[in-house]
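One structure follows; several queries about it will come next.
Of the protein chains in this complex, one is absent; all others appear in place.
The chains carry the letters A and B, assigned in the order they are written, with residues numbered from 1 in each.
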Amino acid sequence: MKKVYLDHAATTPLNPKILETMLPFYKDLFGNPSSVHSFGREVKKHVDKARNQVAEAINADYDEEVIFTSGGTEADNLAILGVAAALKDKGKHIITSSVEHHATLDTCDALAKEGYKVTRLSVDEYGVIDLDELKSAISEDTILITIMHANNEVGTIQPIKEVVDIAKKHNVYVHTDAVQSFGQIPVDVNQLGVDLLTISAHKIYGPKGIGALYVRKGTKLKNTAHGGGQESKIRPGTENVAGIVGLGEAARLASTSLDEIKDMERKRDRLIEGLLKMEDVKLNGHPSKRLPSNVNVSIEFIEGEALILSLDMEGIAASSGSACTSGSLDPSHVLMHMGLSHQTAHGSLRLTLGKGNTDEDIDYVLDRVPKIVERLRSMSPLYGN
Amino acid sequence: MKKVYLDHAATTPLNPKILETMLPFYKDLFGNPSSVHSFGREVKKHVDKARNQVAEAINADYDEEVIFTSGGTEADNLAILGVAAALKDKGKHIITSSVEHHATLDTCDALAKEGYKVTRLSVDEYGVIDLDELKSAISEDTILITIMHANNEVGTIQPIKEVVDIAKKHNVYVHTDAVQSFGQIPVDVNQLGVDLLTISAHKIYGPKGIGALYVRKGTKLKNTAHGGGQESKIRPGTENVAGIVGLGEAARLASTSLDEIKDMERKRDRLIEGLLKMEDVKLNGHPSKRLPSNVNVSIEFIEGEALILSLDMEGIAASSGSACTSGSLDPSHVLMHMGLSHQTAHGSLRLTLGKGNTDEDIDYVLDRVPKIVERLRSMSPLYGN
């Protein structure tokens, strides 16, 4: 059966070139980078090199501003909990948005339970935050603003530079989750001006279970885990060396291949156009301030999981805003906050393109989706007559 | 040059058979285990299988009692911080020992700063805790006892079963860090009776950056990170799938190869005997309650790092209790708590055997160490005349 993977926002295949750079660390170069002897020192060099690769890819001034973590989730946790702990005597107010990834939202919720005040900025129908709302939310007590660079469900790009401009006037740190944007749109910590920034390897054709937090020099951040002296004592534990090397290479490749993105945008627009030809289908997210990989549509009268399973039977890997499957039965908080009805939010389809997708893939999807939708609608009590 | 790796307590080489099981997850099986589609479902099966392999290896009753983490450090942190947070209304007293790994010690210290009371049990000259001291330390307020199964520096094995017997009478949880013992001596959660237990893959010929915390069913444990629903919501973040599969296989192999251990013990004893032939050399740790891999001696009048570097130039990878190199300049807290003088603690040499070490390796080491020791002693102002 034809297989078309269109769920790159969930995870990307590992680039074989990246695997190649990792393999030596599963073979001869197995030393512990903290060891004094040559087995360790040799490996340490490669960890340092990977740190440099990541630093260069995001245009950080110092390699040491890059702290490796076990992924985007841990990096988000570290940024938020670490700043909250470091600045708890300065203030206890954190500003975030209502459409963040759960790694951010749930971490903020946890702080709220501990007595922090959390403001969740609302978004407009396209999923964009309101800068005026941000301005009036900032108070003396605000210590951190954490707003994602681009949304994982609808691909909407937030005005982070403008957020930073506002924050700077009040001396408030800004963290951005760039897990989805990195490798697709320019991610430059100095251009954006952020103090902390999260990336994750497995969204940029690197391995799973490794990510990094950029921490601008001088930023006050308390470690959230305790132990050895690794990662400037901010993130102890024996390093996932192969993963780190893979992230380094992935970051290097991500930052130098923004060209391919144009072609991805063209394919994305073909997909959107094709899907919108169906009746009662609406694009979710911003028409232009949007990740080149992201397609998200609401298809009325059907439910997301049923659609995903049907597509899967045709070899098409997609996902849905519907969180039916991930433990919670609530529809996507992102779509709901963008003003969609409960029912419409339930019927969303997210297709996220990757470097490997061809025009034939698009043709195939545009052939199958309408048939499946028709079949599901014909079963739906909400549809027709 | 001949290379003899004798630092297996720092990290082990990856078993090529284990790498073999990991590779598919860096190739075709790249899906996100949380995804609904077949790319994800297929991978999920292997994560479940690995969980089962680990559960069986430590004789856990339920697969779900195994929570994957990014390593031993994170598992120790999760156990201690997670129980502390879950039981903070019950009590705020934690008992540990003075010779724990920094992942445990520093986590307890962090809790102490937050108002928890921490008792650090002393150890005798062999590094063994005193059960009577434990008994009198337990109070109404005690919520957790965390004592390592075997020590990473001197290899001393603690009486965990007896600790559990005492703890049970007071309804107190017991966590043990089995990072060093697993794969060398039997680690059976039911025989030991512990509620929580830490393992790490890279000490048992698996990959770096992956570990697990065993959490007995019903044990109250709060998540310390926040985000997606992975790992029963205790440990969110996209899974390090290849790492998890590698840990599963490593655990399976570790638990079925306790036979080779006898031969390792023989080589260990050859090493110890040979080293003790030098003047002013003393064995650290317990003579019999000792890991089969561990040799730790104090060599008077010389300093550990100088010895390690000199051995390295002969191709021998070893380590020292001296922490000169790892950011702190204090001598090993383990050796100091065992009653060694500052100076003697500084001159310790740890050699830890692995499955690949041969009798020729032992011969080589026993030939080189005395020569190097003689050279360094001849430079030492403490030696001779």
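Assume a residue touches a chain if its C-beta (ideal position, glycine included) is under 8 Å from a C-beta of that chain, and two chains touch if they have at least 3 such contacts.
Definition applied: contacts and distances are computed from a predicted model.
Student: When one chain of this assembly is omitted, its UniProt record names it as which of these: "ATP-binding cassette domain-containing protein", "Fe-S cluster assembly scaffold protein NifU", "ABC transporter permease" or "Phosphoribosylformylglycinamidine synthase subunit PurS"?
Tutor: The missing chain's protein name, per its UniProt entry, is "Fe-S cluster assembly scaffold protein NifU".
Student: Which of these touches the unseen chain: B:A306, B:L335, B:L349 or B:I362?
Tutor: Candidates B:A306, B:L335, B:L349 or B:I362; residue touching the omitted chain: B:A306.
Student: Of B:D141, B:E260 or B:D330, which residue touches the hidden chain?
Tutor: Going through B:D141, B:E260 or B:D330 one by one, B:D330 is the residue touching the chain not shown.
Student: Mind pulling the chain B residues that touch the left-out chain?
Tutor: Residues touching the hidden chain, for chain B, are 301-306, 309-310, 313, 322, 324-325, 327-331, 342-343, 346, 378-382.
Just so it is clear, only the chains that are shown with their structure count from here on.
Student: Please work out the Cα centroid separation of chain A and chain B, and write it as a whole number of Å.
Tutor: Result: the chain centres lie 34 Å from each other.
Student: How about chain B: which of its residues touch chain A in the complex?
Tutor: Touch residues, chain B against chain A: 5, 7, 10-14, 16, 19, 22, 26-27, 30-32, 34-40, 70-74, 76-77, 101-103, 106-107, 109-110, 200, 202, 207-210, 224-229, 233, 236-243, 305, 308-309, 311-312, 316-320, 325-328.
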